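The complex appears here without one of its protein chains, the remainder shown in place.
The chains carry the letters A, B and C, assigned in the order they are written, with residues numbered from 1 in each.
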Amino acid sequence: MKYSFKNDYAEGAHPRVLEALARTNLFQQNGYGLDDYSLKAQQLIKLQMESENSAVHFVSGGTQANLIAISAFLKPHESVVAADTGHIFTNESGAIEATGHKVHGIYSEDGKLKPEDIQKVIDAHQNIPHQVKQKLVYISNSTEIGTHYLKNELKDLYTFCRDKNLFLFMDGARLGNALMTNNNDLSLKDIANYTDAFYLGGTKNGALIGEAIIINNIALQDEFGYHLKQKGALLAKGRLLGIQFQELFRDGLYYELAAHANQQAMKLKSAFRDAGCEMLSETFTNQIFPILTQEQINALSDNFDFYIWKKLDDGCAAIRILTSWATPDEMVDKFIAEIKNLK
Amino acid sequence: MKYSFKNDYAEGAHPRVLEALARTNLFQQNGYGLDDYSLKAQQLIKLQMESENSAVHFVSGGTQANLIAISAFLKPHESVVAADTGHIFTNESGAIEATGHKVHGIYSEDGKLKPEDIQKVIDAHQNIPHQVKQKLVYISNSTEIGTHYLKNELKDLYTFCRDKNLFLFMDGARLGNALMTNNNDLSLKDIANYTDAFYLGGTKNGALIGEAIIINNIALQDEFGYHLKQKGALLAKGRLLGIQFQELFRDGLYYELAAHANQQAMKLKSAFRDAGCEMLSETFTNQIFPILTQEQINALSDNFDFYIWKKLDDGCAAIRILTSWATPDEMVDKFIAEIKNLK
Amino acid sequence: MKYSFKNDYAEGAHPRVLEALARTNLFQQNGYGLDDYSLKAQQLIKLQMESENSAVHFVSGGTQANLIAISAFLKPHESVVAADTGHIFTNESGAIEATGHKVHGIYSEDGKLKPEDIQKVIDAHQNIPHQVKQKLVYISNSTEIGTHYLKNELKDLYTFCRDKNLFLFMDGARLGNALMTNNNDLSLKDIANYTDAFYLGGTKNGALIGEAIIINNIALQDEFGYHLKQKGALLAKGRLLGIQFQELFRDGLYYELAAHANQQAMKLKSAFRDAGCEMLSETFTNQIFPILTQEQINALSDNFDFYIWKKLDDGCAAIRILTSWATPDEMVDKFIAEIKNLK
Partner (left out) sequence: MKYSFKNDYAEGAHPRVLEALARTNLFQQNGYGLDDYSLKAQQLIKLQMESENSAVHFVSGGTQANLIAISAFLKPHESVVAADTGHIFTNESGAIEATGHKVHGIYSEDGKLKPEDIQKVIDAHQNIPHQVKQKLVYISNSTEIGTHYLKNELKDLYTFCRDKNLFLFMDGARLGNALMTNNNDLSLKDIANYTDAFYLGGTKNGALIGEAIIINNIALQDEFGYHLKQKGALLAKGRLLGIQFQELFRDGLYYELAAHANQQAMKLKSAFRDAGCEMLSETFTNQIFPILTQEQINALSDNFDFYIWKKLDDGCAAIRILTSWATPDEMVDKFIAEIKNLK
């Protein structure tokens, strides 16, 4: 069978996560997020954010995190501004609209939003009350195309949002990868300071399942549990989520795993560059988009799986390569060997 | 006070409509759309469409017609394709999304949709079930920028929609104006044949209030009354809507009024052309968009009201002029006199 | 044809309302509720409530008023408490639930809610966040079974609601009738003081169409226009609603019409009593529920229409008789003559 670089959720959990589950398995715990492990994991995350007043809730997936947070924060007449590559705009089957809210998709070359993009949407919606009111800005970090935000970019966005009375929400399905790039200058503390809320992805970084919704804006924390329950996200065995996040954040495992994934991707990027390949976009996280000829794609496809991301006009195409905490050196080396053989 | 060309709903109803209301005022009638006038008006409209199996329902406004029809026709995971100038995409405060459905807005130069535009949206949503499913195409006739569909355009769209298992819905807030252009080749019968459903606008063409939702696709007719009631559209005194549509469709008044509005607009268009002004777009309905210098705009603004529609790069701007069934010759003549004086 | 006592919306509008429409018909006005008549009508209503800080919005029907107000006021996890005879609980086709909110229906002998009824619902929902949170109390005045609230009852409810952090909302589809009973001690001012919001019914008291939503709680007034638009209630020709309410509230016509309706009902109630009939419930508004034998029902049915309201165990049944502003003395006298002939 071919080795897959198609996504970062092809394996189960990091072995330490499974061990923690086994170790605690038979201790009786309270249900619905009131177990000792969830409480401990919340404390660990708040400590690492240096943000004691943030609220932390664990849910089972990213679409769920997005739809619950956004629908809890907004009134019926309020809308969301996102990049048109944003997961909620294009890859969640209308989940946000299903809760009643419009999502404006803005074209973005690099998958990131800038204040001027958002301002244009606001300017085009000044016929009150005939046009929907923009109230929440949704960004992804790292983005769906592998790019990530620098500190000044996030700060500018947050300042803009505060000025315009908008909430800033970050989808952190791959936040670990964003934080562990070589050129990253953002910390968890910065993210606690410069967003109203975000979620911290576990599924794609070592957990079996689980995302941590973190609400920094105190005005948005109230009665959030009702929303979790109403949308079907409050697990009877919340311990499953708590113990995993406890293990990931106990001693830095979360960061190590993301760093590993990034390094594997960067090794592959170098190999592609050395072989003379251009990248569709410049990324430093666990996603790379090398541009190959059809012949090169065919050659690499013999032993490896990956997605064709975008066909280009000259018959070439960008492929998408994803690495993860589980990507072994052995497979990276084997892939590099094949890349070296490309003409 | 200035005379207003800002919209086509500045006056009340055509006098004959008021007379009909007064004449029938004290006859006791059944409530909730089961009055004699509504039943008669339904028959008149079906006769003129030559479509006995269509279903006709009267509601009080266009946003209401759109949101009830669309939410009744779709399942939760289905979305709507519209032009980005479409009323539901930009001017109904998120009404469709509030019923749970995504609206895809497609850029359109002339406000009309073509099959290839819709196909592009479908092509970009093939990652099932992660991406929402397109199920209904929304068009406006005449469009929000004054253009209108020709018969072959509508037929092509409908054929495409049938092939792709999409519903075709037409917003006819200004359908009378579309049907009464000089170059129109569409009849009500064609619209019954080439749409799954549409609404026929009364508010902007002689009624005090009222739109007729017409469902041609029999599969979509079932239990529609529940949706009217649930969304607050089933008027206790449905007679108010029935009597107006009866009067408008009894002897052609509806068409006369739309023709009048169009003629007044065409007279003004000629005057602007004679004065050397270009139009932003070529329209034959009751909306025109002459391009003027700021000086010219100032001159015309002394005695007349209208909207600045779009600022252009050279300091000029397109204004929007709307005429209606109520626009008197006297005001058109007075405006033309001022247009002639433009330099 | 039989004369109908089935409902209070069988005729059109009071002639003065039609005259006002005709008189103002061709004056150009702003659209969407910004016409002179709506502004004037808002002022008149606020003056009569002695509540300058209330906000007044006109919509076309009662279900629409209920669903817009309630969905605008509540967050997704909040529910409504109503009597199980309440219009929203049983006769609006799930309109409130369609906006996402549960309605708790409480059994009530007389159609009115008491604080202890509401407390029981709250007590049964203390498993937070697994159970929905009660946030709004819905009452009707007059109720769906013709009873009405006295001042101390309303004040007690409002005090209770404030204590429990609940909103109090009154459905006033027949508020005129409640205010014009002989034993009423409530004024519009009291209702402004003792509710967070209510609506004042026009459709059933002289208007062609129209209800006035009145928001007394300032915290609930913000951005209400968006909700009107999003739910399809913002009429292009808002003048239609404004002019009617202006006429009804200009010189007391609204109260006169309701008083007339009540008097006609009370005359019929006396006649039934004189004929030896019991009433199902004691009402002083425009609804009465005399209990008749099947023979008596058959006799009255020859010339008059009314609903069988409730079959009783002994073969008798309560019928429902509704009168309105339009019920003429002639018909009341004729009906009384037949009642006198009952055995």
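FYI, contacts are C-beta pairs under 8 Å (C-beta built on N, C-alpha and C of every residue); 3 or more make two chains touch, one makes a residue touch a chain.
Being a predicted model, the structure only gives us computed values, none of them experimental.
J.: Under the definition given at the start, what are the shown partners of the omitted chain?
T.: Visible chains that the missing one touches: A, B, C.
J.: For the chain that's not shown, point to the residue among A:41, A:80 or A:98 touching it.
T.: Considering the complete complex, A:98 is the one touching the chain left out.
J.: Looking at C:79, C:108, C:177 or C:203, which makes contact with the chain not pictured?
T.: Looking across C:79, C:108, C:177 or C:203, the contact with the absent chain belongs to C:79.
J.: Who touches the missing chain here, B:72, B:157 or B:235?
T.: B:72
J.: For subunit C, which residues lie in contact with the unshown chain of the complex?
T.: 76-77, 79, 90-94, 97-103, 124-125, 127, 129-132
J.: In the complete complex, the non-displayed chain touches which residues of subunit B?
T.: 32, 71-72, 75-77, 99-100, 128-130, 132-133, 223, 225-230, 234
J.: Can you list, in ascending order, the subunit A residues touching the missing chain?
T.: 1, 3-4, 7, 9-13, 15, 18, 21-22, 24-31, 60-68, 92-95, 98, 203-204, 208-209, 226, 229-237, 239-240, 326
The rule is simple: only the chains that are shown with their structure count from here on.
J.: Report the chain ID whose CA centroid sits closest to the centroid of the full protein CA set.
T.: The most central chain here turns out to be B.
J.: Which chain pair has the highest count of C-beta pairs that touch?
T.: Of all chain pairs, the one joined by the most C-beta contacts is B-C.
J.: Among the chains here, which has the CA centroid at the largest distance from subunit A's centroid?
T.: Looking at centroid distances, C is the chain farthest away.
J.: Given that subunit A and subunit B are copies and touch, would you call their interface same or different according to whether over half of its residue numbers are shared?
T.: Counting shared over all numbers used gives more than one half: same.
J.: Centroid of subunit A to centroid of subunit C, CA atoms only: how many Å?
T.: 51
J.: Just curious, how far off is subunit B from subunit A if you go by their C-alpha centres, in Å?
T.: Spacing between the chain centres: roughly 43 Å.
J.: Quick one: which residues in subunit B touch 2 or more of the other chains?
T.: 92-94, 98
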